[in-house]
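Reading through the structure tokens given below for one structure.
Apart from one protein chain that is not included, each protein chain of the complex appears where it belongs.
== chain A ==
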Amino acid sequence: MSTRKYTKIEGPTIDSVPLIYKHKIPIQKTYKFWEGLKEGKIFATRCKKCGRIYFPPQADCSDDFSSDMEWVELPKFGVLEAFTKVYARPQGFDDVDPYVIGIATLENGVRVMGWVDPPDEKCVKVGNRVELTIRVIKDRHIIYLRDLSCT
């Protein structure tokens, strides 16, 4: 080990008055997406006017000022574009084991993020085929990308 020299100038401190935020997030316009997850389905929206598929789902198409959208279910298979294994977990995820986040391109070109199974960065590879599933982790429905070359 080289000698470590870093800046750390410490002084006495006092505690602030704690402030806790807990938000109510509106899901009315994307309700079918949230309900779909419970049935193991992943829904995107498609603009009826121009055909653009929005994922994550959007209620409005900013391309042509239309809000006339329809729901479409996403395909169940794709190819991994990028991944990482998160060891340094943020507040809110500190009680789960290190997880692998991946991004996959589905058969219709739409990209989704998900947690990769198995969470093994030595086996998971960019270009591997993945199957999409839904699992419940801590009351939240999470998209999983099952690496078909690692099972």
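Just so we're on the same page, a residue touches a chain if its C-beta (ideal position, glycine included) is under 8 Å from a C-beta of that chain, and two chains touch if they have at least 3 such contacts; residues count from 1.
Here, contacts and distances are computed from a predicted model.
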| item | value |
| --- | --- |
| Choices "Electron transfer flavoprotein beta subunit", "Acetyl-CoA acetyltransferase", "Putative iron-sulfur protein (4Fe-4S)" or "ABC transporter permease" - which one is the UniProt name of the chain not shown | "Acetyl-CoA acetyltransferase" |
| Identified contact with the non-displayed chain, of A:72, A:86, A:123 or A:150 | A:86 |
| Hidden partner interface residues of chain A, rising order | 1-11, 13, 16, 25, 55-56, 81-94, 96, 99, 101, 103, 111-115, 121, 125-127, 140, 142-143 |
